[in-house]
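In this view, the complex is presented without one of its protein chains, the others remaining in place.
Naming follows writing order (A, B and C), and every chain is counted from residue 1.
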Amino acid sequence: MLFFKRQLPLAIAFIFGLIGFLAQYIPHHSFEAVYNELISWVRLLYAFALILGTYSLLRLHFKRIERKTAGYGYSIILWIGFSVTFAIGMYNEGDWFLTGQSRTGMLMWIYDYIFKPAGATMFSVLAFFIASAAYRTFRARTMAAGMLLVAAIIVMIGRIPIGDMISEHIPTMAMWLMEVPNAAVKRGIFLGVALGVVATSLRIIFGIERAYLGGD
Amino acid sequence: MQRETLAKILNLDRRWIFLMVLICAIGARFVDIDMQIFPKKTVKAMYDSIEEVAKNKGTVLLSMDYDPAAKPELEPMSRAILRHCFSKGVKVIGMTHNPHGQRLAQTVLESSAAEFDAKYGEDFALLGYKAGGGTLVINMGQDFRDAFAKDFANTDIRSLPVAKDITSLTDIDYVISVASSGYWEAWMIYGHDRYHFKFGTGVTGVIAPDVFPFIQTGQVTGLIGGLAGAAEYETLIGKPGIATIGMKPQSAVHVLLVLFVLFGNFIFFWDMILKRRQEKAWKR
Amino acid sequence: MVLKSEEIKDLILFLLLVALLVGTNIYLFASGKLEFNWEGIGIMLAAGITVSMYSFLYKDNVLFKTVEHLYVGVAAGYVLSVYWFAIFYADLIEPLFFPPPGESPAWYRLMPMLLGIILLMRVSKRIGWISRISFAFIMGFYSGIAIPNYIQTMIVQQLHYTVRPLFSAGTPFEMGIQIAFLAVIIIYVILDWLWLSALNKAWVNALVLLPFFALLLFGIYGGIAGINQIMVLVGVLSVLVYFFFSVEHKGVIATTSKMGIYFLMVSFGASFGYTIMARMSLLVERLEFLIREWLQLT
Partner (left out) sequence: MLKTRALALSSLSFLLALLLLPVELSAQEQIGTLTENDSSTQVETEREVIAPPLKSLSAATGLEATDAPDDSGHSVILSWPVIEDESPQQMYVIEAAPDKNGPWRKVVTFKANTSYKADMPQIYGWDKDALINDHAVIVNTAPPTKAFNDLRDKNNYAKQQALKKELESLEGALAELDEQSRETFKPELNELRKQLKEVESEAPIKVARLEFGHNYHFRLYRTEGERPYEMAYVDAIPEGNWFNTNKINNLAIALILCFFIFYYIVRARRNPEDIFIRRIPGLEAVEDAIGRATEMGKPIFFVHGLTDMSHISTVAAVNILGKITERVAEYGTTFKVTNRDPVVLAVSQETVKESYLRAGRPDLYQEDHVFFVSQDQFSYATGVEGMFLREKPASVFYFGYYFAEALLLTETGAHAGAIQIAGTDSYTQLPFFITTCDYTLMGEELYAASAYLSRNPKLLASLKAQDLTKGLMIIFILLGTLLSTLGFDWLVHMMATF
């Protein structure tokens, strides 16, 4: 039993990890064919993982409706939103779901007038919070935070036409801040991050890192 | 001025601040002061690249990898790039890595094409959405037709004149990724560094700083950053669009924000001086 | 149930908002600004969603919670439909069950389908552990791909372009500026290393930092590429040293990592400015939608 729970997943991670790793160094056409097929497998598994995420969301709200916890009315709205949209998606303007997705129709309407505006508005609410944070919490408490704020102000003014009107040095300074120190720091950070990603990936392939299996 | 009043000023209910931002943004929109916009080097680099593609009648692959949340900042870029391409007769192949992005890509592509009566199939095509990110880019580099056998409306791409003799990403003159998150990196890591096509990107203001190191290395030729970048591109192609109009309220709110930061810190330091003076008084 | 004065005020404001929304829409439809077709209703609905979401800024209320939950539900439904057609149908069902004429069904695609179904088993408590096999495949294969590609772009390419000649060719005067600039930086590091306390005195700092900024500004506006190349080199090295963990930050390492913090802060400040600009443009676009497409008063 332990073999299936522990050894098999680690063996799979090792084998396919090695294939994915070697594929970048072995250009040979036969290895390339295997590699391409595995890539489309991974894409398919992304989709299955999405089903998992949607299922846990819907189950959470279904439980709220069942137990009539406070605010279960909102969960009902969530369920209605999901089922109507998914049903229209599958109806697919009459061609149903065993053909290509139709380019127009009800699903696109839902996308244009519910999905798109709600998503964009949700993010734009952040602009208000930035303003309130700018007034109340962005303080030059330490020397470091002070330098950060000075650089931020130069870039913010340098990026809008008013910056050019005040003096043409501000946009050049803003551009320089982005091109030299910012680029240098990003390169230094990338070198470090890449080592972190490679080290973690190696640990996953060799079965040293098992946290992603979610406990034993 | 006592420290209590300073504290009161600092702890202003944040809803007043929200109101001030709203008034400033709406107000600035209706005041008509003309804004001279000076295009930056990186935006000019993308403009020149498309001009070059136009010169040798090439094809541009525009990957619109963004979703509704980032549409306000990125669609003006896609529209400006598409207007530039269609006005110069450059062939465009559209696609997206983002599951929510297919619809957006479709609307902006069709509306921009209609302005220059570019025909679907001859002048432009839309491959639509496919999952995989970096893996999809590798697939397109190795065998374009295997990655996208059909366009987004399920027609075989070999029947579309604009895409029929593309066998790999290397056959495309200029790849542009207008991206809201890491998609531009997938294009660079798994695409440009392996297949060496010319690569440019348009990103949200949040991501622009991460792209700069790759401009120096020559991996990215041409970058549009945020709404300001889009306004600059609109100025370059001489067609002021949403981005340019948006610059007025954008600038107004920016100035308001800078004032908030300066004012907040000014009071903070004043309060610090008073506090030190009080402590010195207690010590004596 | 007796409402406190605060709640009464909020209730009135809430009803006022609803009345305002309904009233405006009636006016718009009556005056023909919005036609009574799918598009017109759509714009009304989108404007209603936008305004109710902004009502959260005043106070969390019924309207906001309704719209938010509707959004989460619709989003889940929409993404699932797109994934169905773009992946399940295109990459699995079509090649397996409706192969194009002349080609045999892609029987090997049964394997990812099996792995996918095993993945879904995660939901059941009893045999949930079996889903580890699919996770192991995804995590393993993706880790395998990630190693060479991250090394290629984020190490090999970055090292390739960091290892540049330090001085850009130029007139002897420009060469002098570049060498002086490098010398000032090295002096600062040595000074700070030898007499750590000395540098806390303001005049010592001024003595070193003044020429540093003078030469730097001269380099930027004089267009001497070498100055930028020196700054990039110093920036990369100091950030790398800052993220060094296996040695105590003392002596020259402490100085370099202190420089690393200055570089980090300036860089974060710059990207911070950029981020604020991005959020503001999102707000501007939403207001533009309300003004231009809904109320249509340009």
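FYI, a residue touches a chain if its C-beta (ideal position, glycine included) is under 8 Å from a C-beta of that chain, and two chains touch if they have at least 3 such contacts.
Please read these numbers as outputs of a predicted model, since none were measured by experiment.
K.L.:
Could you tell me which of the visible chains the hidden chain touches?
P.N.:
A, B, C
K.L.:
Using the touch definition from the top, which of A:Ile51, A:Ile65, A:Met106 or A:Leu195 touches the missing chain?
P.N.:
Answering carefully, the residue with contact to the hidden chain is A:Leu195.
K.L.:
Give the residue, chosen from C:Leu17, C:Ile41, C:Leu207 or C:Leu233, that touches the chain omitted from the document.
P.N.:
The single option touching the absent chain is C:Leu233.
K.L.:
Which of these, A:Leu60, A:Leu98 or A:Met165, touches the one chain of the complex that we don't see?
P.N.:
Spelled out, the listed residue whose C-beta touches the missing chain is A:Leu60.
K.L.:
List the chain C residues touching the unshown chain?
P.N.:
56, 60, 68, 72, 100-103, 135, 139, 147-148, 151-152, 155-157, 159-160, 162-169, 225, 233, 236-237, 240-241, 243-249, 264-265, 268-269, 271-272, 275, 279
K.L.:
Residue by residue, what part of chain A touches the chain that was omitted?
P.N.:
21, 24-32, 53, 56-57, 60, 122-123, 125-126, 129-130, 132-133, 136-139, 141, 144-145, 148-149, 152, 189, 191-193, 195-200, 202-203, 208-209, 211-212, 214-215
K.L.:
Could I get the residues of chain B that touch the absent chain, sorted low to high?
P.N.:
That gives, for chain B, the contact residues 14, 142, 165, 167, 193, 196, 206-207, 210, 218.
Going forward, only the chains that are shown with their structure count from here on.
K.L.:
Report the topology of the inter-chain touch graph, choosing from line, ring, star, complete and other.
P.N.:
complete
K.L.:
Quick check for the class: compute each chain's Cα centroid; which one is farthest from the centroid of chain A?
P.N.:
Between chain A and the rest, the longest centre separation is with B.
K.L.:
Quick one: chain A and chain C, Cα centre-to-centre, how many Å?
P.N.:
Those two chain centres are 9 Å apart.
K.L.:
I'd like to verify one number: the distance from the centre of chain A to the centre of chain B, where each centre is the average of its C-alpha atoms, in whole angstrom.
P.N.:
For chain A versus chain B, the centre distance works out to 17 Å.
K.L.:
How many Å are there between the centre of chain B and the centre of chain C, using C-alpha atoms for each centre?
P.N.:
For chain B versus chain C, the centre distance works out to 12 Å.
K.L.:
Chain A: which residues touch two or more other chains?
P.N.:
Those would be 40, 42-43, 46-47, 99-101, 111-112, 115-120, 122-124, 127-128, 130, 134, 149, 152-153, 156, 159-160, 178-179, 182-184, 186-187, 190.
K.L.:
Which residue numbers or ranges of chain C touch two or more of the other chains?
P.N.:
Answer for chain C, listing residues that touch two or more other chains: 57, 78-79, 82-83, 86-87, 90, 145, 149-150, 152, 154, 158, 232, 267, 270-271, 274, 276-277, 279-280, 282-283, 285-286.
K.L.:
Touching chain A in the complex: which residues of chain B?
P.N.:
Chain B residues touching chain A: 10-12, 14, 17-18, 20-22, 35-38, 40-41, 67-72, 100, 103-104, 106-107, 130-132, 135-136, 138-139, 142-143, 146, 150, 152-154, 208-210, 212-213, 215-216, 225-226, 228, 247, 250-251, 253-258, 260-265, 268.
K.L.:
Over in the complex, which chain C residues touch chain A? Could you list them?
P.N.:
38, 41-43, 45-47, 49-50, 53-54, 56-57, 65-93, 98, 108-109, 111-113, 115-117, 119-120, 122-123, 129-130, 132-152, 154-155, 158-159, 162, 220-221, 228, 231-240, 242-243, 260-274, 276-277, 279-280, 282-283, 285-286, 289
K.L.:
Write out the stretch or stretches of chain B touching chain C in their complex.
P.N.:
Touching chain C from chain B are residues 15, 18, 21, 25-26, 29, 69, 71-73, 99-100, 102, 128-131, 134-135, 150, 185, 188-190, 193, 204-206, 208-210, 213, 216-219, 225-228, 242, 245-246, 249-250, 253-254, 257.
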